[in-house]
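For this view, one protein chain was removed and the others were kept in their places.
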Amino acid sequence: MIIATLHSWARRNLFANLIDSILSILIVTALGWLLTVFLRWVIWDAYWQRIYESLRLFLVGQFPEDQTWRAWVALALLCTAVGAVLLPWSRRLGVAIWLIACGAAVFVLVPPGLDRWGGLLLSIMLTVVVSTASLPLGILFAFGRSSRNPSLRACCTGYIEVMRSVPLILVVYWIWITVPLFMPEVSISSLARGMIGYTVFNAAYVAEYVRSGLQAVPRGQREAARSLGMSNWTISTEIVLPQALRVVQPALVGNVLDVFNGATLVFIIGLMDFLRAGQLILVDPAASGQTNEVYLFMFAVYFVIGSAITFGSRRMEAHMHRSTR
Amino acid sequence: MIEAKTKLWRSSLATPSVKRYVARVRYKLTHGAVVAAVIGLLILIALAIHQNLTSRGIDFSFAYLSAPSRFGISEGLAPVWTGWAPIFESVDATSSNLGMLEAGLFNTLKVALLAITFSTLVGVVLGVLRLSTNWLVRNLAFAIGEFIRNTPILIQLMFWYFAVLLQLPSSGSATKVSKWLVVEQSGVFLPLPHLSDSAGPASGFFVAVAIAFLAAACLRRFPARWRIALLGVGLCAIGASYALGFGINLDWPVLGRFGATGGLHFTPEMSAILITIIVNSAGYISEIVRGGIEGLAKGQWEAAAALGLSRGDTIRDIVLPQVFRIIIPSLTNRYISLTKDTAIGIAIGFPELFNVSGTVANQSGRDFETVIVVMTIYLLLSWLISALANFVNRRIALERA
Partner (left out) sequence: MMVASNDFGTTKVAFDKVNKFYGPFQALRDVTLSVTTGEVVVLIGASGSGKSTLIRCVNGLETFHSGSLVVEGFSMPTIKDLEFGGGEKALRQIRRGVGMVFQQFNLFPHKTVMENIALAPMRVRGKSREEAQATAMRLLERVGLRDHAQKYPGMLSGGQQQRVAIARSLAMEPHVMLFDEPTSALDPELVGEVLDVMRELRTEGMTMMIVTHEMAFAREVADRVIYMDKGAIVEEGPPAQIFDKPISDRTRTFLSRVLKH
């Protein structure tokens, strides 16, 4: 029975015609050979001890050793936050818990000093803070760009277009050097400046996603609300925005992945994120032979986290398609 | 209550023009205020920075751009204007800061143009493969795209540079892969086509004629007979130019004791960033292409199948031409992203625009001015790409109209 289904599946999907059959055999052979070589290396030849020894540097960078509990608490808080927005209960409650938990995570991590954040901890916290902060900013700019008020529209359009035309690394670097130039009295840590720069940059992208959502809300919705005498503020916040956000939710989650991936670029302002930590390990002559191990490890971590986010985004999209008729 | 409000409204109704005037004045005042506030804020920031700079004895000026740079970069050409056409020359410590930025822009453009071309080719192939009838091919293409899109581009660059290119056999003991391709630690070498020495202006003229006629022969708007005639004339022109001594020679890479020389040489940095961006963008383009193909109306596939076209023919003749029209906006965005992505070259020391600008800023102490210059250049680049895309889009729309 199962053999028969398997057989017919293979007939259809692997050996449908001559070319497919040849391709299938070639690919199976090549993949099999690659996999054997790869697995043999991973299991016998690779020196994973180095990764294990450097795990601390990878995960939290130079975070003080006696303060490690803070990282654990932050991790727990972040898991709570993610869980809260994933669970299908009240959206408002989910967002509230997200804000509180993320705020608490930042709060817990601050005492050792922002300069001590590093490794995966830094990459994740940067992503969380930047994604969270750029959403309200992005919403404001999206409304601004679709406003009927010409001056507001011009300013918001200009901002969005400029930000979307220049590289992230340039914006982060620029804000990093400029902030102390016009606020010389206060000293702001590199990480905070990086977060500001990254948020300023990412808000423009979020704004464009949100704007596409605003445009996707049918005109009749606004008209119905207007015919009930609602003010523009009520219409925007209660009728249009919730529907727009629902439409662009998958895209916004996809943006979180972009933020996470882009967070590698903060090396430019001297921060040590996960990728940078790996490079530092490789600079150490003792580890120079472990290039492949280090890159494989980093690729694996990035790929797992990235795939999880992509998976979430895809599921949201599928869910949305199912629930709209 | 309602009565009172009504009265009020009605009494103001008596002078609608006054009301309208008030509304207009208020409208203009509001917008004036908003614009003024934004400009004011920007001026305030600029003033604060300026004051800060002057307090440190630095003034704001772009004069430094023409001063000698006093540093060198590993590769990059800057245009030197002697007459009506620029000559590209390599830059050194005596070149001006502006020349350095130009060389950086040259490198950025070089990578961007090559990457746009090749990532489109690879991406389209990968995207079409995702619709293969073969399960393995389909899913392999999917997995590759997924891996590329779910990992940061920077680690991909690091990987290609540190884990692949720099791990190659060192110069001298080069691995000569073939006559056509030499790969070693000092970079990638390809044969370089160049004009034969005997080529003169006359043969050049015939080449130009040939190109013009052959290009015209490719236009579909001419009837078939015309196109064959154009093709014939073009071929004759090629023959004439060849007879007049025009030719293209290949400059082969030569292996030497201290590494390969000659031919078309890509430094390891250039190779790494080019490979990274091509592969990375191909991953995104494959997704764009697949989305475009799947977004195409089912009716097109069915109509083609009803006509008895094979799957390959359907994709090539029916689907892809339509898909390209659909995906031009997404492709444009990708090309803009790709151009901006070249800025990560700084991570491996490739002297692209952002990297060079950093050095210029450091050497001259002019962070602020340099950033303004560089930002403007990136803005112009992005606008240029969108303008080109809009132009293409409009041309296509016109042709179909």
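For reference, chains read A and B in written order, and residue numbers begin at 1 within each chain.
Convention: a residue touches a chain if its C-beta (ideal position, glycine included) is under 8 Å from a C-beta of that chain, and two chains touch if they have at least 3 such contacts.
For clarity, every value in this text was computed on a predicted model and none was experimentally measured.
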Discussion item. One chain is left out of this view; which of A:Gln215, A:Thr234 or A:Ser288 touches it in the full complex?
Written reply: A:Thr234
Worksheet item: Of B:Arg20, B:Arg56, B:Arg70 or B:His194, which residue touches the hidden chain?
Response: B:Arg20
Worksheet, complete the sentence: Residue positions on subunit B contacting the omitted chain are 5-6, 9-10, 13, 16, 19-20, 22-24, 26-28, 30
Worksheet entry | subunit A residues touching the omitted chain (full complex) | 218, 220-221, 223-232, 234, 238-239, 242-243, 246, 323-325
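Methods note: only the chains that are shown with their structure count from here on.
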Discussion item. As a quick test, compute the distance in whole Å between the mean CA positions of subunit A and subunit B.
Written reply: 25
Worksheet entry | subunit B partner contacts - residues on subunit A that touch it in the complex | 13-14, 16-17, 20, 23-24, 27-28, 149-152, 154-155, 162, 164-170, 173-174, 177-178, 181-184, 257, 260-265, 267-268, 275, 279, 282, 291-292, 295, 298-299, 302-303, 306-307, 309-310
Worksheet item: Can you list the subunit B residues touching subunit A in their complex?
Response: 30-32, 34-35, 38, 45, 48-49, 52-53, 132-137, 140, 146-147, 149-155, 158-159, 162-163, 167, 336, 340-341, 343-344, 346-347, 354, 358, 367-368, 371, 374-375, 378-379, 381-383
